[in-house]
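Here it is, the structure, as C-alpha cells.
The full complex has more chains than appear here; those shown keep their coordinates.
Note that the chains take the letters A and B in the order they are written out, and that residue 1 is the start of every chain.
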Amino acid sequence: MTANARPHGRPTRAPVTARSARPSRKIGLGPGSLVYVGDEISGFVDVEVYHCTEGSDLERRGLTDVEELAAYRDAPGLTWVDVNGVHDVALIGRIGEIFSLHPLLLEDVVNENQRAKFEQHGEHLFLVLKMLLSSADGDEIEAEQVSVVLGPHYVITFQKRARDTFDPVRRRLADPASRIRQHGADYLAYALVDTIVDNYFAVLERLGDQIEELEDAVIADPSRERLEDIFEAKRALVEVRRMVWPLRDALAGMGRGDTPLIRHDTLPYLRDVHDHTLRVIDTIETYRDTAATMVEMYMTGVSNRMNEVMRVLTVIATIFIPLTFIVGVYGMNFINMPELHWRWGYPAVLGVMGATTIFLLMFFRRRGWL
Amino acid sequence: MTANARPHGRPTRAPVTARSARPSRKIGLGPGSLVYVGDEISGFVDVEVYHCTEGSDLERRGLTDVEELAAYRDAPGLTWVDVNGVHDVALIGRIGEIFSLHPLLLEDVVNENQRAKFEQHGEHLFLVLKMLLSSADGDEIEAEQVSVVLGPHYVITFQKRARDTFDPVRRRLADPASRIRQHGADYLAYALVDTIVDNYFAVLERLGDQIEELEDAVIADPSRERLEDIFEAKRALVEVRRMVWPLRDALAGMGRGDTPLIRHDTLPYLRDVHDHTLRVIDTIETYRDTAATMVEMYMTGVSNRMNEVMRVLTVIATIFIPLTFIVGVYGMNFINMPELHWRWGYPAVLGVMGATTIFLLMFFRRRGWL
C-alpha cells in the first residue's frame, strides 16, 4: 500500500487505488477461511526466530521448516517470531495452529486492509497497525501493515516483507543488559510498536518540510502546479491520519491493562506511546490547517491576479476609447465641418485629448488603480 | 430503493426520490397494523426453508403453504426461513403469528424505510440493515432492506425479492463440515450479515474506481458534465453513508452480547463484522474528502480558465487600442496637420507604433502574462 506525497510531481493518486486493493476477492467465503488480500507478491516467506533466556546470548535463526516453531511455543525465556511475508496462507495457517491463534486473528493478518485495532483473542493480544516508510527518494510514503501477536512469553510479528525498521530493536535485544531483556514479552511488543510510531515522526517531518517549501512557493508563484501539489499533500495527510487515528484508540485500549499478559510495569510505556500518537495527530491537524490556509491563499492569489489584469484593461480601455472616439469625429467626411478648417483646430483637439487623459489618470490614481 | 452512482450519465436523482417512498400512507393507522411501505410489487412471496440437524444433510424446501412453517418452530437442529417478498402483509402477519414475533417487528419488516437497527423483542433478536447491490451495468447502486430475526434455533430473513447474495452462505450450509453447521443459529445470522457487509466493499470499490476516473478527468477537462458527475458521486456516498452509519451502532449493540441468544463464541465474529463497518465508513469518509477536493479543483480550474481568457483579452486590447487611437489621429481631416505632409511622417508613425508594441510586450512578459 502506497501513499504518495510527492508534492513536486504529477499526482499519482496512489492513495485511492491502494485502498481498493480488492478486498472483494473474499466475498462469500466463510469467515476464518484464509485468503490473502493485498498486492501480488511471490517468493518465500522469511521466518526468523529470536530467542533468549535470562543472561544467555541472543539466539537468532532463520527457519527453514515452520514446524521448528513448535519448540518455541512453550520454551522458557523470551521469543520473538518475525514473519516477513503474509501471502503464503498455508504457512501462516500452520503458524496459527502451532500457537493456537484464533481464526479471525489469522484472517486479519493476511488481509492488508485492516484499520489499526487492538483485540484480545483468548490467551493472545493482537494489535494491527500501519508502518509508514519514506521511499528512498523521499517523495513517497509507503504504508505497510504490521500485525503484532503477544503471547505469554513470546511475540509474533507479521509483515509483508523484511524491513530494517526493527533493526534497533534487534540490536537492543542482543544486549543482555538492555531493559528489553529484563522485561518480558509485553515490553518487547511495546518496543516494536514504539519504533513504528517513532517512524511516523520521521515521515511527518519530511512531509512538513515539503509543506513548508510549498508555502513559500505558493506566495511566490500561485500556479496551477502548486495547487495540485497542495492537494497532493492534503491527500497524503488524510491518508496518514486515517491510519493513525484508529491506532490512538487501539493503544488506549492496550494501555488500560486489564489483561494479565501486560504487566503493571509496562503500562506507563504503553501510555507513553499512546501519547506519541496524540502528538502525531496534533501535528497532522496542524499541517491540514496549514494546507487549508494555502488553498485559501492560492484562491485569493488567483482573485488578486484577475483583479490586476482587469484593472490594466480597464485603465487602458477607459483612456483610449474616448480618445479614439474624438479622433473618429474629425475623421468624418462631412463637407460642412467648420472645425476642420480652423487654424488651431488640430492643436485644440490634441489639447482636449491631453486634458482628458490627465483627468482620467488622476481619477484612476485616486481610486488606487495605478 | 435505488441510489444512483452513474458518474458518466445525467444525474437521475434517484437517491432523493427513493427516500420519499411514501411512508405517509401509514399515517393514522395504529402501530402494529401491517401496511406495506415500499415500491409497488406484485407476484408471489417466495418462502424457502433450510433445515439441518447435526450430521444430517441440508433439507431445502420452497414452501407452498406458509402453515408448514409451524413444524419448524420447535424442530431441533438449525432452521433458516428465507422469505423473499414482503408486500403480502397477510402472509407476513401469519409468519409472525407462527413464530410469535412482536407486532412492531413485523411492522418494520414490511416498511422499507428503516434505518439499520438492532432490537431485542422478547425472545427474538431483530436486525434490520440495507443490502447494497451494484446493478448489472455497474452504473447504479441498489439498496434493499434485509430483516434478520434470530430465534433460539432458527433464523428468519425477509427481503424484497430473491437475490443471489446469500448463495455462498447456502453453499456453506450444505457442507456438513462447515463451521456454520457446527455453530448455532447466531452464527448463521452472523454469516448472513457478514455476507451483506462484505458486499459493501465490492460496491465501494466500484465507486472508488469511478471517483478515480473522475479525478483524472477533472484535471484533464474541468467541464460542466464532470462537475455533475462529481456531485452525483458525492450524493451516492452520502446515501451509502446514511445506510452504513446506523449499522455500526446496531452491530456494536449486537456484539455487546448481553442476551442468551448469542453465545460467547460468536461474539468475536460479531465484533469482526462491526469492525468491517468501521472500515467501510473510513473508506466512505476518504472518498468524500476526495470528492470535496475535486470540487475545489474544479472551482480553481474554472477560475484559472477565466484568468487565462481575461489575460488574452487584456493583452490584445491593451496593445491594439492605443495603436488604433494613433492611426485614428492621422485619419482626421484637419486641413492644418503638418505631419501629414512630412516626407517621413508615415514611416515615423509606424515606428512609434512598433516601439509601443514592443514596450507593451515587454511589460506583459515581465508581469508573467505571456
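Quick note on the criterion: contacts are C-beta pairs under 8 Å (C-beta built on N, C-alpha and C of every residue); 3 or more make two chains touch, one makes a residue touch a chain.
What you are looking at is a predicted structure, and each value in this text was computed from that prediction instead of being measured.
Each protein chain is a copy of one sequence, and the assembly as a whole in this entry counts 5 such copies (shown in place: 2).
Definition applied: only the chains that are shown with their structure count from here on.
The geometric centre of subunit A is 26 Å away from that of subunit B, both derived from CA atoms. Touching subunit A in their complex are the following residues of subunit B: 167-168, 171-172, 178-180, 190-191, 194-195, 198-199, 201-202, 204-205, 208-209, 211-212, 215-216, 219, 268-269, 271-272, 275, 278-279, 282-283, 285-286, 289-290, 293, 296-297, 300, 303-304, 306-307, 310-311, 313-314, 317-318, 321-322, 324-325, 328-329, 331-337, 369. Looking at the complex, you find that subunit A touches subunit B at residues 11, 13, 15-17, 19-20, 22-24, 26-32, 102, 104, 107, 113-115, 117, 119, 121, 224, 227-228, 231, 234-235, 238-239, 242, 246, 295, 298-299, 302-303, 305-306, 309-310, 312-313, 316-317, 320-321, 323-324, 327-328, 330-333, 337, 339-343, 345-346, 349.
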